[in-house]
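Heads up, one of the protein chains got dropped from this complex, but the rest are sitting where they should.
On to subunit A.
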Amino acid sequence: MSFTNIFDTQKWDETKNAIYNKTSADVEKALLARRRTLADFKALISPAAAPYLEEMAQLSSQITQKRFGKTVQLFAPMYLSNECQNICTYCGFSFNNRIKRKTLTESEILQEVKEVKWQGFDHILLVTGEANHTVHVDYFIKAIQIIKPHFSNISIEVQPLEEEDYGKLKQEGLHSVLVYQETYHQEKYKDYHPKGKKSNFKYRLETPDRIGKAGLHKIGLGVLLGLEDWRTDSFFCAMHLHYLEQTYWQTKFSLSFPRIRPAEGVVPAEQSINDKELVQLICAYRLWNEEVELSMSTRESESFRDNIFKLGITTMSAGSKTNPGGYSVKEESLEQFEISDERTAKQVAEIISSKNYEPVWKDWDRTFQ
């Protein structure tokens, strides 16, 4: 049994139609519900919910405060490698892009650690492409061993691994694994991922199951917003989360909201998600699931980020570099995506404090394996 069994019973077009046929009556029912179901979530992400945005934001803000308090957890991504055997038509690291490839050595990792630590971070996210011959589980084990003495909380966002490998990394002190399905539209997925191990849709779809079975503390899910209809994709993601929560009840979950902007030219403009819609999506997730962590990266603009944490976001990266070695070297030509919010971590923390929220740097301890 894995999520595939549930996924295969769902039809994309039917789901999409159901979302687009939701009415304001459905939205109002969802807003008033004591416990909101996946059907309510459908209503809240539907076009019919757009006029209720302020009401959703108010509710989302209250619910988030109740659970998470007036706090924002900060973390830094650290890119270990941009080597990649996959072709992902939207990604800067794509195999067919002629960029300089780099995988950090042990001493380079240590240099990066110093820089990130110096900014105040205690939670770190390690990121790579997919290059199984060089950036494999033994590489990750080594990286975690180097990083562990310096950070309380380590997450990874790398290629999907086997359950056994996740188990090994957990033993080394890994806390969480982020793996985004990108899109739950199986055929479109094939178009966007024509080559490499990543082109196997089902293997990726079942990755959170393998992470759950290995007993990691947290699993991060997400959709690359803009690859397909964001509403339908997000509904599938919510369904995935719901299944995982019921199956791996000892695991925590987080959701991220990476979006492709129309200017990047890789996706049709009508599928892109605008600011208002992104706020609607964030609030809809919060209204439906009070406990899930909602995470926001520096892809988003300063003004968007400065306002969004009051509406439901609980976790943010800051001062990010998205190229391997980016914190300790000046060269920035190898970025995975362009950073929109370029402020330092300290500046972002000051903004959070100025809005009467507390920036939290440490919320885990190595004691807990």
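The rule we apply is simple: a residue touches a chain if its C-beta (ideal position, glycine included) is under 8 Å from a C-beta of that chain, and two chains touch if they have at least 3 such contacts; residues count from 1.
Simple rule for what comes next: contacts and distances are computed from a predicted model.
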| said: Considering only the chain that is not displayed, what protein name does its UniProt record carry among "Phosphonate C-P lyase system protein PhnG", "Carbohydrate ABC transporter permease", "Arginine transport ATP-binding protein ArtM" or "Thiazole synthase"? | reply: "Thiazole synthase"
| field | Missing-partner contacts on subunit A, residue numbers | value | 65-71, 120, 122, 152, 217, 245, 249-252, 291, 353, 356-358, 360-365, 367-369
